[in-house]
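Excluded from the complex is one protein chain; the other protein chains are retained at their positions.
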Amino acid sequence: MVEERKRYILEFTDIPKERQSVNELPVEQRINNFNQVDLGFAEDAAVEEARRCLSCRRCLGCGLCLAECDKDAIDFGQADEMLDLSVDFVILTHGVERVYTLPSEKFGYGRYVNVATDIEFERILSDDGPYGGMLIRPFDGEIPAKIGFICTEEGGVDALNFAIHEAMMAKKKVDSLEIAFFCPDEDAYVKELERNYDNIPGITVKRGVVKAIREVQGSKNLCLEWSNKGDVTEEEFNMIVLSMRPQLPGYIVELAKELDIDINELEIGALLKETSKKGVFFAGTM
Amino acid sequence: MGKKSVLVVGGGLSGINLALEQAEAGNEVYLVEDSPGIGGERLLYDKDSGTVDFVSPDLKKVKSKKNISIITNADIEKVEDGDGKFNIRIKKRASRIIEEKCDDCKACIEVCPINLWDDEDQGLSFRTAIDFFNQVDSSYNIVKETPVCQRSCPVNLDIRGYIGLIADGRFEESLALIKEVLPFPSICGYVCPHPCEDVCNRGKVDYPLSIRDLKRFVADKEIHDHTKPKQEAVKPEGKGELVAVIGSGPAGLTCAHDLAVLGYGVTVFEALPRPGGMLAVGIPDYRLPRDILEKEIGAVTALGVEIKYNTSIGKDIAIEDLFSQGYKAIFIAVGAHKSLGMRIPGEDAEGVLSGVTFLRDLNLGSPVEVGKKVAVIGGGNVAIDSARCALRLGAKEVAILYRRSRQEMPASDEEVEAALEEGVNVEFLVAPLEVLSSDGKVTGFKCVRMELGKPDASGRRSPIPVEGSEFVMELDTIMPAIGQAPDTSFIERGFGIELTKRGTIKVNPDSLGTNMPGVFAGGDCQTGPWIAIGAIAAGKKAAKSIDIYLRSLAMQ
Partner (left out) sequence: MQYVPDIRTIRVMCTGRIDPSMILEAFLHGVDGVLILGCREGECHYVTGNIEAANKIDMTSRLMKIIGIDSDRLYFGHLSSAEGARFVELAEGFTKRIREIGPLGREIKEDKEVLKFRLEAAKAAVESEKLRWVIGKKTEFMDQGNKYGERFTRHEIGRLLDGILMDEISVKEIQLLLQERPLSVRDVSERIDLPPHRVLRYIAGLRRKGVVRLEGTDGVSPLYSLQG
């Protein structure tokens, strides 16, 4: 089973399999002429290639749910509806949306199951989340003893703040939990952490840069390598939480464009205020 | 002050609280949320009490308020600012559940055989194809999405369907299915930059499917084996009305094709001596063989569409004269053939030749000369095509200079690969500063290295010059291929069609109608340079709108 953002793809027995290759004109025969380069598929290769199609489908329209529904509350033929409104004011709010452009390759996000984003961690903590509010790690569902939070400059101080609150919440759930914060060696970050120090006993703050994360065979714990002014240290954690930079959701960016509002004036987390466009207000998550 | 109406976008905690605030002030509130339920997000910190705990919005209250309308599963399609009011168009995607009847008994969830990624829980758990949104808001919905490949295709081609038919060995049915929407399967099979393959889910597990080459395979089969699948027959009675199409590119010809199938008489006016627009004069023969192009265009003229060559609207016929010649509707699809300048000193020197002009001259058989050392500026397919053609015409060294990195490069991956294979040198993060010349002839090129800056609020990173990294390349030919714009001079000379700030033709996005009744526009001249399949989609849309327009004329 391959897990990608917003995907659930089963590992069919024919995965992995190379693409069938098309015939191509050799490079040395391409110079000085304009002959077709891509020569296309032979029939058997084409059928083989077509068989690689996963035939993606969500609801398959089998109607079993309707057969089971006593109330007859399912309407497969329901169409999209168009609504036209005329309003005096527009208030734009943004939800929690994160940039996924952090050097995730380095931190192993998507590769190591126990590396989670702060949003995933919020879901894990939440009572209405996938685990019913039990703090367990995504690999084997066991309660972690040691969690590392990674905050980067790209993530910013806002994200750090969110992570601190998550750490406090996690401590509430598992009293003996050890937490380490890795943050850039800059005053803004360290001050923000220190301000909350008293609220989180059992927290350690490590200044410096996270160099690499390595997954430990078997336990799937994570070995984190970090350096501060040349000193390189290694430490093992049950789970890592990445603090991601909040960003505006795509639909807000689109709407702002349509309304001629510069997106840079829409500050994430800001309190309700009118934008440069009269009648349009913006509020961040409060 | 009377009652006001307020649109609140976003059904998270802040959206819900603001909606409640507005409702309590007596206003009419519309709360619009993109996901199937509201109140999805939790916050960990309560600013009021200063304690850490989950802060939940008051869903009961917001749902019970009479003056709050909650619209979930909704996309905002359009926002217009008019007369102190905002006109909003919202698309409420079908949930396929009749809310009033559902009593949350969960019987459907238990039997649904389909496991899905649960968006609400960030994929940490499963939901079934029919399921409730989350534990707090039991709004049910059925997830029935068009496959990602089909959604990414501008003409909404049923890719899953025709690939499945190929897998079953039913090639003719496969081609027939493609032809239901796409009049040029072969052309697309050769040149489409296949946005579908970029999003293909198979790419997440190993490699995306070769969708384009599969389409080409079934289309080639028709050509080689002379099998012709059944196609919607041309309406024989003929509607009689004449439609003028300006430009014989993919947009124009698709529109002509669809209108001819509907029974209209169509004349296509083409400024050049060859049909096909950018397909003919922008794409080199090694990517799209001439006989393939001519064959598929031939299928359009076989429907009775007449193409008038060497007829430039604005020069040979004034656009407004078309109406007096009996045409009832006009579709402008002139493309974007005007190359944008680099806007740097010295670019008038001999040896600077725009990529588009170079490709056009080459394809029309006009004499073209390239030097020994060539630099192409830009990162799109025009840049790659120009470079590969220059190489074929005998240039010894060809470099492509692009100011961003490979990741941002708009050209298709396999085109870039092929160019590299053939020996084109691609330099990333380089921007031109000045063309150096002596006696009016290009001798060199002063450039600067770039780096990507910090991401802005939407996450985009702009390149910024690296100080002190200027360098000079010695060369004799420079081909800017940094973008094109439509040549709208025929419009500017009087005929009052509105243009956008970007110099493209302004249309109503729903109908592609311009501000002039009976005049429609689409393709690159309306969108700016884009891909062939995008132009084909515009042609289809325009044909539909023109049909509706002409039928409404006939009613009057």
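In order of appearance the chains are A and B, and numbering begins at 1 in each one.
Methods note: a residue touches a chain if its C-beta (ideal position, glycine included) is under 8 Å from a C-beta of that chain, and two chains touch if they have at least 3 such contacts.
Just so it is clear, the structure is predicted and the values come from calculations on it, not from any experiment.
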item: Touching the absent chain when the full complex is considered, from A:V27, A:A42, A:A67 or A:V216; value: A:A67
item: Among B:G26, B:P113, B:P345 or B:G440, residue touching the chain not depicted; value: B:P113
item: Option from A:G40, A:G95, A:P138 or A:G284 whose C-beta touches the chain left out; value: A:P138
item: Listed residues B:E80, B:D168 or B:E474, member touching the removed chain; value: B:D168
item: Residues of chain A in contact with the chain not shown; value: 1, 10, 12-13, 50-51, 53-55, 57, 60-64, 66-67, 76, 113, 130-132, 134, 136, 138-145
item: Residue numbers in chain B that touch the chain omitted from display; value: 106, 109-115, 121, 124-128, 144, 160-161, 163-165, 167-168, 170
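Here is the rule we go by: only the chains that are shown with their structure count from here on.
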item: Centre distance in Å when chain A and chain B are each reduced to the mean of their C-alpha atoms; value: 26
item: Contact set on chain B toward chain A in their complex; value: 4-10, 12-15, 17-18, 22, 30, 34, 40-45, 47, 52-54, 71, 74-79, 81, 84-99, 101-103, 105, 107-108, 110-119, 121-126, 129-130, 134-136, 140, 142-145, 147-149, 160, 163-164, 166-167, 169, 190, 201-202, 204-210, 213-214, 216-218, 220, 284-287, 289, 389, 391-392, 394, 418, 421-423, 455-459
item: In the complex, chain A residues that touch chain B; value: 2-9, 11, 15-20, 22, 27, 30-38, 40-41, 43, 46-47, 49-62, 64-66, 68-76, 78-96, 99, 101, 117, 119-120, 122-131, 138, 162, 165-166, 168-169, 172, 199, 247-249, 251-253, 255, 258-259, 263-264, 266, 268, 272, 277, 279-280, 283-286
